[in-house]
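The complex appears here minus one protein chain, its other protein chains still in place.
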Amino acid sequence: MRRNRFLGDILSQLFDRRGLMRGKDDTRDIFALCGALLSSEGEVSGLRLASTVLARYATLDEEEKTAFFRYLNTELEIDAAHIADLANNYAETPTPELFKSLCQAAEPKRQELLRRLNQPVGATAELVAMRVDLLKRLKANPDLARTNIDFVHLLRSWFNRGFLVLQQISWDTPARILDKIVAYEAVHEINDWDDLRRRLYPPDRRCFAFFHPAMPDEPLIFVEVALTETIPGSIDHVLSEEREPLDADQAKVAVFYSISNCQKGLTGISFGNLLIKQVVSELSLECPELESFVTLSPIPGLRRWLETQVDDPDLGGAAQAALDGALPPEDLRAITARYLVQAKRGDGLPKDPVARFHLGNGAEIHDLHAGADTSPKGIAQSAGAMVNYLYNLGQTERNHEAFATEATVTASRAVQALSTAQIQTKTKEPTA
Amino acid sequence: MRRNRFLGDILSQLFDRRGLMRGKDDTRDIFALCGALLSSEGEVSGLRLASTVLARYATLDEEEKTAFFRYLNTELEIDAAHIADLANNYAETPTPELFKSLCQAAEPKRQELLRRLNQPVGATAELVAMRVDLLKRLKANPDLARTNIDFVHLLRSWFNRGFLVLQQISWDTPARILDKIVAYEAVHEINDWDDLRRRLYPPDRRCFAFFHPAMPDEPLIFVEVALTETIPGSIDHVLSEEREPLDADQAKVAVFYSISNCQKGLTGISFGNLLIKQVVSELSLECPELESFVTLSPIPGLRRWLETQVDDPDLGGAAQAALDGALPPEDLRAITARYLVQAKRGDGLPKDPVARFHLGNGAEIHDLHAGADTSPKGIAQSAGAMVNYLYNLGQTERNHEAFATEATVTASRAVQALSTAQIQTKTKEPTA
Amino acid sequence: MRRNRFLGDILSQLFDRRGLMRGKDDTRDIFALCGALLSSEGEVSGLRLASTVLARYATLDEEEKTAFFRYLNTELEIDAAHIADLANNYAETPTPELFKSLCQAAEPKRQELLRRLNQPVGATAELVAMRVDLLKRLKANPDLARTNIDFVHLLRSWFNRGFLVLQQISWDTPARILDKIVAYEAVHEINDWDDLRRRLYPPDRRCFAFFHPAMPDEPLIFVEVALTETIPGSIDHVLSEEREPLDADQAKVAVFYSISNCQKGLTGISFGNLLIKQVVSELSLECPELESFVTLSPIPGLRRWLETQVDDPDLGGAAQAALDGALPPEDLRAITARYLVQAKRGDGLPKDPVARFHLGNGAEIHDLHAGADTSPKGIAQSAGAMVNYLYNLGQTERNHEAFATEATVTASRAVQALSTAQIQTKTKEPTA
Partner (left out) sequence: MRRNRFLGDILSQLFDRRGLMRGKDDTRDIFALCGALLSSEGEVSGLRLASTVLARYATLDEEEKTAFFRYLNTELEIDAAHIADLANNYAETPTPELFKSLCQAAEPKRQELLRRLNQPVGATAELVAMRVDLLKRLKANPDLARTNIDFVHLLRSWFNRGFLVLQQISWDTPARILDKIVAYEAVHEINDWDDLRRRLYPPDRRCFAFFHPAMPDEPLIFVEVALTETIPGSIDHVLSEEREPLDADQAKVAVFYSISNCQKGLTGISFGNLLIKQVVSELSLECPELESFVTLSPIPGLRRWLETQVDDPDLGGAAQAALDGALPPEDLRAITARYLVQAKRGDGLPKDPVARFHLGNGAEIHDLHAGADTSPKGIAQSAGAMVNYLYNLGQTERNHEAFATEATVTASRAVQALSTAQIQTKTKEPTA
């Protein structure tokens, strides 16, 4: 079975063999093991020690895990006074030797520990899972934020964009991966395999995911795409079981209707912007006829914002009607436009998180649709409304720049007009 | 229909496409481009900017490259006084916010620049090549050592052992990779494809290499292995064109007769220890009959040391005879044993660099052979002698520990005896 | 960037391109096209003509298909008188030229037509499907049996055992193939993907299929295997949702609990014997601890036979009780043993078709179980009983030989004893 193996194969073989390496007989506790891993012993026996630490960690109960993070946070902490000394020395005589000492002192030892833990094959996934445990503890243990900063620092380096691999997810993808797609879909739930088939099998559907070579069984983020003739105004239509599939070469529009982050442990390390752009360029090559790349996105903050507007003398009636599902579609579009274009947080950025993501990527708000997502979640979050963000690769840099420096919200003329339009429904009209 | 695919293929596709992304029209100089990449502009346009910087770098002449490294070293340097302030503050009030500020201040901006440069596919190989340029400048520009420290720091993180992939190199390996093996072989030169075939094709030959997923066309390090019935005492026999190949299942010994590092840009990031151990475990699975794992290694420092011994009252005659090729084999073995076991550097470690590597990995000096490498290089460096280091995985940790903490040189009884044996040849006997 | 490639991929690419080749503008009818394909025109334009014929065939209605098969059967028939002449000549003067003429005359032209139709990639699957259409017509058109004989002749040659490829079907298999497994499972229906997961995912489950390189998306036959500690007596237990999976290296028995032929168009070309033996040898390599290879098989003819025994003075009471589900387990085992060992067809072979298959492969009847398959189908066909056939590769040739030459039914001593045991239940005892 030797020859012609490819990467994935080797990885999986190594995975299988990992068990053998774990030092089942090493009876030291996890703190002693971490100490050994950081010592000279770790240089030659690092692989085995790291495996043992990770195996030991997997057996800890919740309390012991907290103790483990406390250990990282406190015992493997920097010595600030020592750093100050070294920095002062270096400021005086900036030799490379002092520079090195200062760098080493300024880096908490837990970073080196995590790097050494990352040696066994499969370790990366376990460290990502370890961070999930850490994130759960941050609220109750705010000072663990220090350890979290170090996790983020390392994960950002390991999950460098250059290491990510874009893979198409299709009906030729192994079931093992498809199981994950079903589990991780965060926007429009996949109910069963027939539902999944409808999203992957027809000629006018695409799905792409980023993978990291060290976690070949785990998608990091994925996007589901519908190829259509026109920009769709309703997710219900996109996901309809009855629709007639389109030949890919007749499509004019690629609709990104669902983007899901898969790894909680990678919170704060963002792949979405890159994914969208690579998929745009991938699809442009495959289907040169495509003219537009748009999302069909929820507006998750809309309803919450409407609730804050019900007492507004101007908008209150419309807001309440929208909450009640009684606002005429055109008015709902107008009030939604107002929310997306005008409602801002303290830092001047849009209130809506999905809007922040796409506008930050350089997209523009292209169109709005009432009654576009009638699922319970769609009603509960977005009052049934949806939005198209348009990715025009010729414009994204300029849009991004304007958004980054001046918080400018780019929107199509139609949406701009809507956002300042008169809204007819003025008075609170309670539904029966 | 192109090449056999999986990961490597996707990568190469992206490679091909990289050209498209490079901003050929961006006329800013490389310093301005680096500045932009580090600014908010870099967050969304990072991929394009990074590609542009790397393309620009490729066009620099030697002087301009020096200027570029100066820029990294000076303009993207830490502010030591600021670090000292922050460290003092943090010592007083250790909040996570201060911790984060201190971490950021203590990390030179060039690290973030290099991380952002590493976004395009293929960038990792270009940064490794960039470090080769840097290393060449270190002697004339010793303060660039600071930048070198940052390169090492990042490369160590990116080339984390958990990310490396072991691949067997065989006669089924693509010619593209085999070309690299020929080019990088550093111990026993490969003269042509027939020579290469003799090292890969017969059933008693193996070759293994580490690859990094982001550089799928570039081996990092490789080892060539001969499967034999007994521990060999001569490389000439191992590489002989006439020898009769052995069935793999009759082999009792795996001989690591050549280990070559391929990437100068990864100097200081060591893979050899891990490679040997993974290959030992790989071969153990494939050929359960194997009983010993040994090297057949040069002794590159031997001749140099002999030259320092010619005036020694005790060893001088033998040393001179060895240099003259006139020392009887048994005496050459004895003086070589003395060199390997007893000759130490100022720090107490063995003088011989190959000995330091294998002893540091936990191997033991197992046997010595005179007249074992009669190639010009073998005579010039090792006076024709070679050594077997034995990897007994049950002992390596203990050996390593003893070596790391007390510089203990582990040797077989026979070699120990040899190293203290009487050497017959006492008087300088000039050859005719 | 599409699918994971190698052969299958290339094939599928060609599949996609096939459409281009089909001569959409060729307005000749299917008979004229077949004529052209058989003529000299077919030598250079064969690929296009064959594609056109296959495309045209796909548009025929049921009546036109019958006319097409009539054409094959009659127009492309041999000339028997001419054959007789040539044979007589050849008997007199056996020259190679006459031999060649005789061979050509004796082979119906439809064989050459089918061979030429098989040129486009994907054609093999279409010809297999064409045979399904033919088989449906045999009853009403018994003389089409001639054409069927030629189909079988060619398919047997194309599906030569040396061309078949054994593939493990696992949770890493593409969904496209798994869809087929669900559709083709013929013994114990797979209800949904969770059911499928239970048969493929756990460490003690295996599935293997034969594929033909020219039909890479279509399994030909597959077998589902359970690894167990002891020979199981009930399918209900094997398929139980609650069972605890076993580590593969603790298994002592491999149970072939379901074998399904997938292609109706390959009826009469048998792969089962080879599949079982290759899987036995594959599993022996993977799990050297395995001691027994058995089936857990239905007895599909049991109930039908019992119905013929109800008036038997000796067995009638027991037979009726078995049909009524009222026979004690030990008696049901005994009457089942009698059926399997003693009930014969006119040609002296066992009445039970599954018994004929496994005994013909050289297996022995190893054990019998009452109440082993309580599914409606299990009750309706086998009165709830199941049987283990044992594959002892050291014995299969001898068993096969005895079965083939003397119709000897090999059974374990226990089953032999059972087959002649006294059956207690003698009188018809109607259930309440």
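Per-chain residue numbering starts at 1, and chain names A, B and C are given in the order in which the chains are listed.
As a working rule, contacts are C-beta pairs under 8 Å (C-beta built on N, C-alpha and C of every residue); 3 or more make two chains touch, one makes a residue touch a chain.
All figures in this text were calculated on a predicted structure; none of them were measured in a lab.
S.K.: Looking at C:28, C:70, C:115 or C:176, which makes contact with the chain not pictured?
M.R.: C:115
S.K.: If I consider the whole complex, including the chain that's not displayed, which of C:153, C:198, C:237 or C:351 touches that chain?
M.R.: If we include the chain that is not displayed, C:153 is the one touching it.
S.K.: Which listed residue (C:67, C:132, C:145 or C:183) would be found touching the missing chain in the intact complex?
M.R.: If we include the chain that is not displayed, C:145 is the one touching it.
S.K.: I'm checking contacts with the chain that's been left out. Which of C:38, C:60 or C:106 qualifies?
M.R.: With C:38, C:60 or C:106 as choices, the missing chain is touched by C:106.
S.K.: Using the touch rule from the top, list residues of chain C that touch the missing partner.
M.R.: Its contact residues with the unshown chain are 4, 6-8, 10-11, 14, 17, 20, 40-41, 43-48, 78, 80-81, 83-84, 87-88, 90-91, 94, 96, 99-100, 102-103, 106-107, 115, 118-124, 142-143, 145-146, 149-150, 153-154, 156-158, 160-163, 165-168, 170, 172, 213-214, 216, 273-274, 277, 281-282, 285-286, 360-362, 396-397, 400-401, 404-405.
S.K.: Determine and list the chain B residues touching the chain excluded from the picture.
M.R.: These residues of chain B touch the chain that is not shown: 1-4, 171-176, 178-179, 192-193, 197, 200.
Assume only the chains that are shown with their structure count from here on.
S.K.: Chain with the smallest distance from its CA centroid to the overall CA centroid?
M.R.: A
S.K.: If you average the CA atoms of chain A and of chain C, how many Å lie between those two points?
M.R.: 49
S.K.: Give me the residue numbers in chain B that touch at least two other chains, ranges are fine.
M.R.: 4, 6, 10
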